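Heads up, one of the protein chains got dropped from this complex, but the rest are sitting where they should.
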Amino acid sequence: MAVVETKDLTKVFTPGERGAVNDVNLLTREGEFMVFLGPSGSGKTTLLRMIAGLEDPTAGEILIGGQVVTHLPPRDRGIAMVFQSYALYPHLSVYKNITFPLRAQGVPKEEHRGKVEWAAGLLGIGELLKRKPRELSGGERQRVALARAIVREPTVFLLDEPLSNLDAKLRASAREELTQFHERVGTTTIYVTHDQIEAMAMGDRIVVLHEGFVRQVGSPREVYDDPADTFVATFLGSPPMNLVDHGDVLVGFRPEHLLPRPLVEGPAVEIGVRVTGIEYLGSERIVYALIDRDRFAEQKVVAKLPATYEVGVADGEAVEFAVAERNLRFFDKTSEKRADSRALVWG
Amino acid sequence: MGVKRGAGRLGAAMFAPALLYIVALVGVPLVLAFLYSVGDVKVGSVGYRFVGLDNFISVLQSPTFRGALLHSFLFTVGAQLIVIICANILALALVDRFRGRGLVRFFILLPWVAPISLGAIGWKWILDSIYSVINWALVQLHLVKQFEAPMWLGEPTLAMLSVIMVHAWRMLPFSTVILLAGLTAIPKDIPEAAAVDGAGFWRTHFQITIPMMTPIINVAVLFGVIFTFTDMTVVYILTRGGPYNTTQVLPSLAFFTGILGGDLAEGAAISVFLVPILVVIAWLMLRLAHRAEVV
Partner (left out) sequence: MIGLKGARRRRLPFQIYRWTALSVFSVLLAFPFVWMAITSFKQTSDLYNLNNNPFLFNERPTLEHLKLLFEETLFPRWFLNTAFAGAMVVLITLLLAVPAAYALARLTGRWGERLGIAIFLTYLIPPTLLFIPMSRVVSELGLQDSLWSIIVVYPTFTVPFSIWLLMAFFKSIPRELEDAAMVDGLTRFQAFVKLVIPISFSGILTVVIFTFTLVTQEFVYALTFISSASNQTIGVGVPIYLVRGDVYYWGSLMAACLIASLPIAVFYNLFLDRFIAGFTVGAVK
């Protein structure tokens, strides 16, 4: 087991343009499940491939288990990787796929069978060993890819969107299985995804990336409740955090915290709105509205009402909403970074 | 050592042998071809003297050369015209699956896949001055009298016609399978949409399918032109350029002059006349490939 560390890691594909990855400094914890989260094109794959040694950094260093590996080829880094397409070798049986890393690294042949049985048992694919990859379902392929990754007991696991080829239902159960699997083997894992639900559900810590920059590192709760900037605030959560223009700051609050006045307890700010649209989603209602008052008039906000709140809110109606003060977040308007909390003079 | 930098070196190392080989055995002869055409090289001669455009002037003044230039164009245009029309007809007939399609395709492909020199010698027998089976049939049908039967390879017009037909015979399968590839690549829903819009089969074919196939037809024609314009096998085997050089084409004349006649310089000058056509074709192909990638 080992920790992964990057120091000022940068990758520029086209000289003169913004890098795909810029000055990234990260340090995983021993046995941690770390998630790289960001929209498509934010540099997650590039960062992961540099850690794997499949991409040369333009600048910076990579350390695995305290040893500088920046210029080592992938095979000497003690890592294993699961690719988005799974990259199973199409001409080899499942058994041969799983033993491929063993053969490549010269593990004596007598040890192969035992190791394959261990890996296959862990993932429940003992029945599939004779098949070819094309004869497997998506879920089975993913497990074979995992078995191939663990069989030589790597010190670090790298996974690049391994669930994105599965259908929605399978994805939910695979997520659960991956988490349990990680608990069993306890290997330091870096997991790339653009899906915030995956990130929140699986990650010990989440690294939020945007345009090649790290925007925030923290536990799922931290990045959700205490976003470091407006990008993190609006990238996480669905619908995203409301941001209301307030002089030199932006005031943020989550839709689930914007509630009808009677539901909000303690110190709160009141926000009168005019409802412009409602979506019924079964367990909740999404209410689209415009602020109806004073100098904030006409700014859009979104509220998420639990279905258990049964009072009617009708389209076109003016409603009195409120947000508890503890749920307000402040961002500097120019830097878009988090600013100190302050008392709001609303209106 | 980094992956990418290492990869660059490995790539160069893997490409180098092929590159060296091609430079040595295509590049060097190509340069030599141009050097010869402006020099005074004969078989066995040593040294090299630059003579400017003398060789070109000399060949241009030769009636045989001007004949060959003309015949080359006739040969190419004639054969390709026949080929492209027949290939369209044949590809359409072959596009659907039907019982026996594999066997039919095998028969139709024979002329292309068998060595052309052997196919041509087969034709030489079929077009024989005395024992031609074609003439036998014509006589039986009372279209000609036995001793007035056409001398297919002995009479200038007929000989030209014969080499054109034999070359068309040879190239037809090639163009057909290329068009077939184009035809099967057309998404099924486009002809179907046309059918829903009320277009009949032939209208769909001529107004939708054939226009959609233009790029692939161009590919077939461009390769066809290259393979025809630069070919000397059919002419060499059927007529040796005769009678009286009336079927001589540029490549065969270059062979007779440069190899058999030993005048390397003049032979090279004749070959070099192939270059402008090749350049035009290559340019058209690159444009075609470029367009296909952009679309």
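Letters are used for the chains, namely A and B, taken in the order the chains are written, and counting of residues starts over at 1 for each.
As a convention for this text, contacts are C-beta pairs under 8 Å (C-beta built on N, C-alpha and C of every residue); 3 or more make two chains touch, one makes a residue touch a chain.
Everything numeric in this text was worked out from a predicted model, so none of it was measured.
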{"item": "Which displayed chains the hidden chain touches across the whole complex", "value": "A, B"}
{"item": "Touching residue (missing chain; options B:57, B:110 or B:144)", "value": "B:110"}
{"item": "Identified contact with the non-displayed chain, of B:131, B:206 or B:244", "value": "B:131"}
{"item": "Missing-chain contacts mapped onto chain A", "value": "49, 52-54, 73-75, 79-81, 83-85, 87, 89-91, 100-101, 104-105, 148, 152"}
{"item": "Those residues of chain B which, in the complete complex, touch the missing chain", "value": "3, 6-8, 10-12, 14-15, 17-19, 21-22, 25-26, 28-30, 32-33, 35-36, 41, 86, 89-90, 92-98, 104-111, 113-126, 128, 130-131, 133, 136, 146, 169, 172-173, 177-178, 180-182, 184-185, 188, 201, 215-216, 218-219, 223, 226, 230-233, 236-237, 250-251, 254-255, 258-259, 264, 267-268, 271-272, 274-275, 278, 281-282, 285-286, 288-289, 292-293, 295"}
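Everything that follows uses one rule, which is that only the chains that are shown with their structure count from here on.
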{"item": "Inter-chain centre distance, chain A versus chain B - centres from mean C-alpha coordinates, in Å", "value": "60"}
